[in-house]
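Read through the structure below, which is laid out as structure tokens, and then see the notes.
A single protein chain has been omitted; all remaining protein chains appear in their positions.
A, B and C label the chains in the order they appear, each numbered from 1.
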Amino acid sequence: MIPDGMAMLHTLIPELILTIGGIVVLLTSFRRARQEDDGAWKLALTTLLVALWWTWRRTTPTDEPVATLHADSLVFYARMVTLCIGGLIFLACRSVPEPQERSEFFSLLLFSLAGISLVTVANDLILLFLALELVSVPTYILIGLSRRDLRAQEATGKYFFLGAFAAAIMLYGFSFLYGEAGTTQLYPTPDSPTSIAAVLELPSRAADKLVVLGLLLSLVGLAFKLAAVPLHFYVADVYQGAASPVTGLLGFVPKFAGFLAIIRLLTMTGWSFADGLFWLLWAMAAATMLVGNTLALMQQNVKRMLAYSSVAHSGYMLVALLAGPAAAGAGATGPLSDGISALLFYIAVYGVMNLGAFAALTYFRKPGDGEEDSAETLDDLAGAGRRHPWASLALAICVLSLMGMPPTGGFFGKLYVFSAALSCSADSPRHLAMIVLVVFGVLNAAIAAAYYLRIVAACYLRPASEVSAVRYTSSCGALRTCLLICAIFVMLVFLRPSVLLSPSRAAVAEMTPAHASPANTITIGQTKE
Amino acid sequence: MLYLADTWLGDHILSIVIFLPIIAAAMLFSRTAWQPESIRRFALGISLLTLLFAVLALLIYVSDRPGIAPAEWRLVERSDWLVGEDDQVPLRIQYYVGVDGIGLPLLLLTALLTPLAIWGSFSGIQDRHREYYALMLLLHGAMLGVFCARDLLLFYVFFEFTLIPLYFLIGIWGGSQRQKAADMFFIYTLSGSMLTFAGVLFLGWKASLLPIGPDGLRVFTFELDRLYQLAADGHLSLNTQWWLFIAFFAGFAIKVPLFPLHTWLPLAHTEAPTAGSVILAAVLLKLGTYGFLRLSLPMLPEASIALAPIIGVLAVAGIIYGALAAWVQRDIKKLVAYSSVSHLGFCLLGMFSLHLAGLTGSVLYMVNHGLSTGALFLVVGMIYERYHTREMDHLGGLARQMPIMAFFLILFALSSIGLPGLNGFVSEFLVLLGTFNSEKFVLPGFKGPLGIAFAVPAASGILLGAIYMLYMVGRVLFGPVKEPGHGFDSSTGLTRDLTPREIGVLTPLAIGCILLGVYPKPAIEIMEPALDRAVLARMVPQESASLARYDLSDKHKQAVELDGAYPVDSHADASNLDAISQSDRQHRMPVHLQPEIRNPSTTRREVLR
Amino acid sequence: MAILIPLLPLAGAALVGLIGLRGLRARSHWLVILPVAASLYLAVQLYFQVQASTQACAHGVRQMFESFTIYQWMLAGPDSWLNVSFRVDPLTCVMLLTVLIVSFLVIIYSVGYMRDHHGHAERGYERFFAFLAIFVFSMCTLVLAGNFLVLYVGWELVGLSSYLLIGFYYQRPAAAAAAKKAFLVNRIGDFGFGLGILLIYYTFGTLEYANVFRMIQAGVTVEGVPLESARVTTIALLLFCGAMGKSAQLPLHVWLPDAMEGPTPVSALIHAATMVTAGVYMVARCHIIFAASPYAMWIVATIGAATALFAATIALTQFDMKRILAYSTLSQLGYMFLALGVSAFDSAIFHLFTHAFFKALLFLGAGSVMHAMAGEIDVRRFGGLRKSMPITHATFLIGGLALAGFPFLAGFWSKDEIIHAAFESDMPWLAWVAVVTAWLTAFYTFRMIYMAFYGRERLPEGVEHAHESGAWMSLPLVILSIGAIGAGYLGVTIHRGGFAGIFEPHGAFHDFLSRNFGRPEVSHEGGGHLLMYVSSLIALWGIATAWYFYRRRPTIPMAIALVAGPVYRLLYHKYYVDEVYDRVFVRPLRKVGEICYDLDRYLINGVLWLITLVPRGIGFGLRRWQQGAMQGYALGMVVGLVVVLWWMLMTT
Partner (left out) sequence: MTTATTLIILGAALFGIGVVGFLTRRNLIIMFLCTEVMFQGVLINFVAMGLARGNLQGQVFALFVLVIAAVEAGLGLAIVVMLYRRRGTLDAESWRGMRG
């Protein structure tokens, strides 16, 4: 069969828009940038909006077989969320880079976002790996570009070295998966039934140590992206080092990509975890929640605190992941029993509220070494509530949402995640384990409240002091818009959860517990052996 | 009022009551240019308007359409909040409000106390007016919401949300240790209620497994009536109920607070601003008791009965412990705070007696404690505003300086220690009566879990309550005049004795205390059917006789009501028992002899519809 | 009509509270006097009605004294309400009349008493009258109650009035402390009383007097099960706890002497004539319950006798006139309980009735003295007032004689009846206690009279000359002294004929009450008359001894006090009961409170702190892995990976 290149490209149009746009933005840097000129930002944002518009039209012809690409509703969801939150990131980052580096910065951002979409689209290990690298490589540079100071460089170094280290681990896992299956194709298509998923379906092979090894190495490697235990160590240092808006980005972009990849990988196993894998994920989820929260409890630096809290949130999402898709457990077909959908819901809300919190930190300025810097420690925030009621309110809303309090979207996130966990595998002995995990999770949420509350308390309960950052604020209008949108969105998700719930449910509607149905995964021109 | 019930207003009255303060709070927060004076007036006006609507709701409630059983939810309003389309199990989280005889009294209590608390803070709050009054209104709306919610998730949302405004109220306008107190309050209560959250989710999921209706439709919903049916239909094993009970217990017992989970309360009370203490004591603690009554008892009947002795022991321990600890306090506010621990023990004791009198007493106790303890906190706040101290060592003989204040303080103290004729007595007596008689008379074929062994030590609360309250009254009001060195502070326009505004704040509470003490019957008549049918009927393993009672013909009912007089001659022949009143016989009559019992299955369906 | 009797004084109190504070201050007594007078009038009307129906009943008409419900109050169970109900019968009438007459007189007396020598109203004048009115309301509610719940209401409300009035001079720490003590000690009793009421409901399913008594007589409980005698005894004893508190019987007597810190009219009205007798009234009202339990009766009688003797011995050594009278009140109340305990219920009520007159009279007289002595009440500080205060002296003497049991005065008749009943009972040794107490009573009464009124005139410092009180005060004294002389004759039948047969100790009073208590089959044969002589002699002997000790040989008391030093000190310090209570109950309890508070702060909060330490400890431990070194992190990642792989390979 002849690969229909045009159809394949058609499927990839949003990603293509992003990458081509990114290249164009990069090329503009050859023009000499003036201080006030932010054409690169505008161009990049326009690119993003075009991609968004295209995705929204949903023109991908799913009936035509294309290439080793997914075109299911998860792709649509991933693109929409990526692009929407990407837009917010653009708003937050507008004044981050130096004028002469704007093109590089924003084009890298576009590449990174394109990478996330590609992760879902990929139906091939090679493509998946490339997509993941496309997500992470730009982020290494973004951290370095975001600030000039020592910490940013240290963060860049740590993130890059450890990221490469983790990527090698993940890739090693991929190689075993390929080796056992003999193909890099993830899911079978009508034209090429051989796929890793098909291999994993066979009970004899699924138990093979090398398959397990491959899966495990892949998962652990991806855990770096999620900032999940045991690969969470870098998180605080990197988050602290990056400029606040970029930190906001780091909380979302790699995590989303990582979770999408894990969803794709685990779907191959059919969600009927072997005991070992179940308990591994169980322990990972529990440990991630606990480690993140307890470490965050020890922090005085808000960015580090939020970094560890990001670990903890990965833990909650792992709980949802463990719950699996709706039909994973017998009898668990309730609407809030869908773990994957809960995960997708949660991560979107998390991306927004996390970004909002960092945007608020960016909004409060303090004199740094040489140039002014965003607020970073609790002391910096003292008295903010009084000086800047609206920004503090937005920060408080985002933080309360992270805490999971009503009336914020975070509440529904927790609701969805925990109810999914409670209702999965109802009649199996694992149900009790899930209940224990949920109880552990809510207790962790209580621990989390203790440190989130410190942020709120610093804003509202403490008087402004000499060291507070609240005397200055950012003059960036885009940042303020971002903050406003984040706060409003977080509230909106509470008032009308269906704005996010319906898409997230639709995203997994086609996901069946067995293997992805051929209708949704279209492959042609698979290289025959 | 019947006319109103059919209008738009009648359909949405509860929503208006709940959201009027919330929307007003948002408006207030954005009015940065307003002067304190107009902010105060606005806040007070809104809260009074809310009270007006709440009273209107009461009027519509009592005159609701004929033909509705007295225990039904009324003023119901529902709309979908989160609806998911699903092939098999539609998701339905609703905005579903309504009141019955349990929620309504507490709704009115909240609606009454918040304006008074707001009015009472006019002189105490001198800083950040806008935020303060906005938060008060926000809290107001949330508390009202809790008592109206008919959807468990909605309940939980309001329940949890109340933490946020109060956290700020304590943390910003509190005393010297305000941040510690606010943190402790927030985290302590949140830790408990997070477990409750898990329980809520579990129940919702359980409900989604249950086909309802003839077509076997399954709905994922947190609607209370559905959840009640879980246990009624035997879908919750005793073991499951146990765990769920513990999950609910974690949230509610901390909120109540039940001994030994009470230690956040004295600190929060001491540090909170006056209005915060008032609201905390008067309403927020009731969220816990209301939660027990509304959720734990009817949803988890078997576990509730099984665990009632433990709760009873804790409640009794709290009564005695709280009273003794109150006695040794030097800070008036702390004393009143510990008295709350003691009082709320009574409240739970009565509730878990599962005797109609105990339950009635318990709900009355919630209202009465709100009135009298709220008022006590207000009075203490008034003293504090004048002398900037609450230490009893620094105060004395104030009856001479502030006779009007003394009058109110004594009145509310007496109400708090259960002096007959004031409200505290009615509820205390009913609670003790219910506990005492818990083992008998509850319903035929059903014995309450508590009994004399609980009532006797609890009754010592009568004595202990008097000890610490009179100790406080004696120290503060009596003896030679003693004021702190700086005398009284008139900088905020206060006079030595209470100002007319302050008298205006306390007078409605005083009237309430006396009215509910002398003639609580209207309140009891509102509560009783709801308690009987919404709580007791669900506790009983078999069909309850009390369900049938509402089918008594009017004539018969009248006869029952009129038989108060006992035409008995003490010298008549002693063996002749005929003269013993009809109601007594009625009382002892076995179920199957009572007239006109409905077919049990239809009754059940109607109740749980 | 009966409803108005308590309500009128309440309205008066409310009016005083509302308008008395402004303008009307010095005339606010009218707002109380008039309603109480009206109530008194109504009570008299009520008496005639009851009298009429009693007679009708005697003629076989089955018309009854019934409880009538005023309104439904609380819900006790499905469709069963606890009501506010009243009941009017002869016992109620007697009590109402006693209460209202004495109240009326005391209120009039107070108009004079609560003013200084220039006729200006004292501070808190209007408050005083409002409180008195509240008391009258409460007391009327108590006696009119038709069920135990309303009884309890009145019971507590009189306690409240007592608290407010004892603490009237609240700026005096002693008064404030006494008020608190009175209320709390009463509450101890009420604790038992309340439990008793609960147990009654538990047992009988109702709180209406009539139903309860009927079921006791029938010996069944509400379930129709035979009533156990232990249950009845428990109920009776619990109720008696309340009576012990209210009527200041051993061991709950400690509050009454201290209550004398209140204004003297209060002591007269509340702490002598009316409120403290509520316990007696209650036991009499519940006589069916008590009668059903011999054990309870035994306790009542014993405690009554013990209190009578105990209080009388203390009274021997006191010097404060009001305290002497207070102990005497205790003692007389002891008599009443003794009478109740030996089933002489009507005698107890009779003694209550006469005692109200002469004891109120004595207190008011003491108040008159106190008023003249500028607040001084210690009989060592003044004396010989006979000349300067003739009316007070005369009336006080009459009261004293009545108290001492001097023949043909009120106290004589009633006390004699009690002693007689005690002899007739199966516990005759109680009668001997009563006789000894009678002697002591005569002795200490006249000890006080001789010290205060006879001998050389002595005045405390600052008082120029003693003066007689004004008409507002004198008039009640005179009226009460008439009562103290004549009230006893209501309880005796006067025969024409020989001296021995003239007086029959069973009169109209008892007939009237027989609707309540039935007709006792006590024989009033010769023994009764003999006793009359004996007790007359004993009274005279006591008076004579006092005369000898305090008029003739004033050194003897000193000598006795010296010789019997320890005993004297024991009596003088009231057997150290207060001190013992303080050490045994109050301080340990407070200590427990402190321990509770410490537990809160240290144990519970400590445990909480430990719990919060768990996440913080974990965080602290985990921070050791976060040292900032890249290779450290890599090591952590590798370790994690190895653990995962090892575990995985082990399990699959």
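The definition used in the following text is that a contact is a pair of C-beta atoms (placed from the backbone, for glycine too) under 8 Å apart; a residue touches a chain by one contact, two chains touch by 3 or more.
Quick caveat, the model's predicted, so the values are computed rather than measured.
Undergrad: List the displayed chains that the omitted chain touches in the full complex.
TA: A, C
Undergrad: Can you tell me which of A:73, A:183, A:293 or A:337 touches the chain that was removed from the display?
TA: The one listed residue touching the chain not shown is A:183.
Undergrad: With respect to the chain omitted from the figure, which of A:75, A:119 or A:155 is a touching residue?
TA: Of the listed residues, the one touching the omitted chain is A:155.
Undergrad: Looking beyond the chains shown, say which of A:236, A:285 or A:459 touches the absent one.
TA: Answering carefully, the residue with contact to the hidden chain is A:236.
Undergrad: With the full complex in mind, choose from A:27, A:126 or A:202 the residue touching the hidden chain.
TA: A:126
Undergrad: Have a look at C:7, C:475 or C:638 and name the one touching the chain we're not showing.
TA: Reading the full complex, the residue touching the unseen chain is C:638.
Undergrad: With the missing chain put back, which residues of chain C would touch it? List them for me.
TA: Touching the chain left out of view, chain C contributes residues 623, 626-631, 634-635, 638.
Undergrad: In the full complex, which bits of chain A touch the chain not displayed? Write them out.
TA: Here the touching residues of chain A are 125-126, 129-130, 133, 137, 140-141, 144, 150-151, 153-158, 160-161, 164-165, 168-169, 171-172, 174-176, 178-179, 182-184, 236-237, 240-241, 298-299, 304, 527, 529.
Keep this in mind: only the chains that are shown with their structure count from here on.
Undergrad: Mind checking the centre-to-centre distance between chain A and chain B? Centres are C-alpha means, answer in whole Å.
TA: 44
Undergrad: With centres defined as the mean C-alpha position, give me the chain A-chain C separation in Å.
TA: Roughly 79 Å, centre to centre.
Undergrad: Just the number, please: Cα centre separation of chain B and chain C in whole Å.
TA: That gives a centre separation of 37 Å.
Undergrad: Residues touching two or more other chains, restricted to chain C: which are they?
TA: none
Undergrad: Which residues of chain C touch chain A in their complex?
TA: The contact residues of chain C facing chain A are 612, 615-616, 618-620, 622-623, 625-626, 628, 630, 632-634, 636-637, 639-641, 643-645, 647-649, 651-652.
Undergrad: Would you pull the chain A residues touching chain C in the complex into a rising list?
TA: Within the complex, chain A contacts chain C at residues 157-158, 161-162, 165-166, 169, 207, 209, 212-213, 216-217, 220, 224, 229-231, 233-234, 236-237, 274-277, 279-280, 290-291, 293-298, 447, 450.
Undergrad: Could you pull out which chain B residues touch chain A in their complex?
TA: For this pair, the touching residues of chain B are 29, 32, 81-84, 86, 88-91, 93, 128, 131, 153, 156-158, 160-161, 163-164, 167-168, 171-172, 178-179, 182-183, 186-187, 190-191, 194-195, 197-198, 201-202, 204-205, 208-209, 218, 220.
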